[in-house]
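Removed: one protein chain of the complex. Kept in place: all other protein chains.
Note that the chains take the letters A, B and C in the order they are written out, and that residue 1 is the start of every chain.
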Amino acid sequence: MCRWMAWYGQPILIDELLFKSQHGIVDQSLHSRMGAETTNGDGFGLGWYGTGDGPALYHSVSPAWSDANLRELASHIESPLFLAHVRAAIGSPVQQTNCHPFRSGNWLFVHNGFIDGFREMRRDLMLAIDPEHFADVVGSTDTEVVFRLALTFGLKNDPIEALERTVGLIEETAADHGVADPVMGTFGVADGENLWAVRYASAGTPRTLFATTDPETIKRLHPENLRFQRLTVDDRLIVSEPFADLPGVWQEIPPSTAVTVRRGGVLEERPFQPTYVPASPA
Amino acid sequence: MCRWMAWYGQPILIDELLFKSQHGIVDQSLHSRMGAETTNGDGFGLGWYGTGDGPALYHSVSPAWSDANLRELASHIESPLFLAHVRAAIGSPVQQTNCHPFRSGNWLFVHNGFIDGFREMRRDLMLAIDPEHFADVVGSTDTEVVFRLALTFGLKNDPIEALERTVGLIEETAADHGVADPVMGTFGVADGENLWAVRYASAGTPRTLFATTDPETIKRLHPENLRFQRLTVDDRLIVSEPFADLPGVWQEIPPSTAVTVRRGGVLEERPFQPTYVPASPA
Amino acid sequence: MCRWMAWYGQPILIDELLFKSQHGIVDQSLHSRMGAETTNGDGFGLGWYGTGDGPALYHSVSPAWSDANLRELASHIESPLFLAHVRAAIGSPVQQTNCHPFRSGNWLFVHNGFIDGFREMRRDLMLAIDPEHFADVVGSTDTEVVFRLALTFGLKNDPIEALERTVGLIEETAADHGVADPVMGTFGVADGENLWAVRYASAGTPRTLFATTDPETIKRLHPENLRFQRLTVDDRLIVSEPFADLPGVWQEIPPSTAVTVRRGGVLEERPFQPTYVPASPA
Partner (left out) sequence: MCRWMAWYGQPILIDELLFKSQHGIVDQSLHSRMGAETTNGDGFGLGWYGTGDGPALYHSVSPAWSDANLRELASHIESPLFLAHVRAAIGSPVQQTNCHPFRSGNWLFVHNGFIDGFREMRRDLMLAIDPEHFADVVGSTDTEVVFRLALTFGLKNDPIEALERTVGLIEETAADHGVADPVMGTFGVADGENLWAVRYASAGTPRTLFATTDPETIKRLHPENLRFQRLTVDDRLIVSEPFADLPGVWQEIPPSTAVTVRRGGVLEERPFQPTYVPASPA
């Protein structure tokens, strides 16, 4: 049910993490270990900050493991901040408009998990989107609606609070529809300057989410790993699923937690607490 | 801006009309003569009645002229009633969920033309869809919304009246949004037993629409044409654009007109008059 | 490394075996149990005999599990004889021209397995193809070259003997190139009247291959299974991997064996013995 990763740090060739890492995201598209499904072959998406105005998107309906263009792009594009996502569709069509990341201006958004009862709630949730942006919903995923709701609730001012209000609205709407525990998953957000990630479930254990520990610890633990020796204090990686089983490299982000990664590798953690505020958009 | 065709009559191999006809719909995908655009290369769709339950759909994002699967299917599937559509996208993505025909149960729907101001009106129009069927909208075209509105207004009981109410609602909504003359186009509907077609514009001359004249006339006019000699009284073809410049074969369907083709090649014509009835769906 | 299935018997809707069977070929595309890879997501192919001239092909680069058109076709096309194939690419591109079945006139061909050292031998093997048909090789798989070689060696007269000569040539060519044990796999061939299947490896145990036992045995063993009760003496299924773990339903085809299924469900078995006959095509 999807895997994603985000890099924020020194500019690197994207394939360093997509293809050259052991059990990287492309390998996870074929052999996920921690996901609800082992195969995430229903499309791929990459969003990166670099040359040109705003973030760029590459969306593909091919499985990541067989997409020749993806290999080309990953080995010829360098970026200090990018998100990659492999999709396992749950009913909705495999089409580019359903691929993550979603974008609005400078902002990117990815999601792993699902909104239970989305089909029943879709109309109510779409009605809560700022009417000015209603027509921007061009795909059919729950994620796109979550993103438009978060924008409605002020994502561009305070992404964590906006997501707390979004999840609060979804849980309230679910209650109205008799759907229990609708939200399950992790969210990733970036604006080119910061990176945010949330791990949350209305009930039970949410999908996994990990961040790299500080680079000095990683280097000391794995002096033989040349790739790790290049890490600097600026570098952070957030992932649905660790790339390799190296002890000490990954710290699990706890359930009901939001993290912010700021320039320089600074990682801040805070509780994530959905709140329902009756919508009064626009 | 799209071309479509519909066949109702003796069962024939679909490629008789798609590929073997002079200036058939596939040729029109590359060289339309009467359309707003000469190229209709933004996807293809075929809906047919035959073996199995209900109508079948084949939707492709490849241009019709280069789709190898389409040639295979057309030359190996026989049907007494089918609709084919070549698309010229106006802004919305080229994806299978945006390809015509659209389907609900036994019903198929195609459209040539556009709803002016659709982006502004999309929310209001989607709110008028029967809430039960809101989540069935999975693409991003105006046509899909028109179809869901028509279903809301009783398409399955009286397709022409439902389309009159749908167009009436769109014109009313457009007025609210300060959009003049929103509807322009032709519509095709089938349920496996009948075929309906509408030609209408809120103002000006609508997109073209033609029906074949009665087979005896065609045969007498073109005794040398072997394909025409096989036509029976049961056979009717409705097209956005005539297949070939043969005099006497095609009758133009007048603006603001709806036609019904019933079994046996019967063609009935009536005025098409949009009416606004405040929505009280479901 | 690919899975295939072939049906020969009473005409049935294709989805009876593709989607409605427990652990059918589409399920095997995502969760193969006996294959070298669990995922066969690098394209799909279906070839069937029915309406129209000769067999029809549907080739898709989408994984079988997410291909909306495949579901449509399978539930609306009926056939007494068809082959389906899910692909796990080993290096060669995911493109329609690399999807099985391959076709020549009335003949279809599928393959599960690989030719070791194919890259090194490709030129020599292509030179052995009848020059008249050299230009018919439009993809880049080993299978297509094997098929063209088999046609060169008389596939249309005696498919088993032609495959024995083809495999003989490959083994001889491999020896010249210092490649040991180049052939590993199963082959399926059909001409609309008969179905042939081969299981062979130059060394070691070849990929698995199974045929259904006689329908009376199946019915007696599983009286509660309604699908099985509809089987007649005419019906045979050949598969890379059994559809479900029902004891008594499947008989394994031994290594180095060729089987012929004739009309009426007749299954004949004979040894498969590669022979090298210096090529003198055309």
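Rule of thumb we're sticking to: contacts are C-beta pairs under 8 Å (C-beta built on N, C-alpha and C of every residue); 3 or more make two chains touch, one makes a residue touch a chain.
Note that the coordinates shown come from a computational prediction; the quantities given were computed from them, not determined experimentally.
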item: Residue of A:I77, A:L221 or A:L246 in touch with the missing chain, whole complex considered; value: A:I77
item: Absent-chain contact - pick from C:G105, C:P131 or C:G264; value: C:P131
item: Of A:R3, A:H59, A:R148 or A:R165, the residue in touch with the unshown chain; value: A:H59
item: Selected from B:D27, B:D42 or B:E164 as touching the chain missing from the view; value: B:D42
item: Residues from subunit B at the interface with the omitted partner, ascending; value: 30, 38-39, 41-42, 61-63, 66, 68, 89, 93-94
item: Subunit C residues that touch the omitted chain in the full complex; value: 92-93, 95-97, 119-120, 122-123, 126-127, 131, 134-135, 137-140
item: Residues from subunit A at the interface with the omitted partner, ascending; value: 13, 48, 50-53, 56-60, 68-69, 72-73, 75-78, 96
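Everything that follows uses one rule, which is that only the chains that are shown with their structure count from here on.
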item: Rigid-body rotation angle, subunit C and subunit B, from Cα fit (steps of 5°); value: 180
item: Type of subunit A:subunit B copy interface by residue overlap (half), same or different; value: same
item: Residues of subunit B engaged with two or more neighbouring chains; value: 96
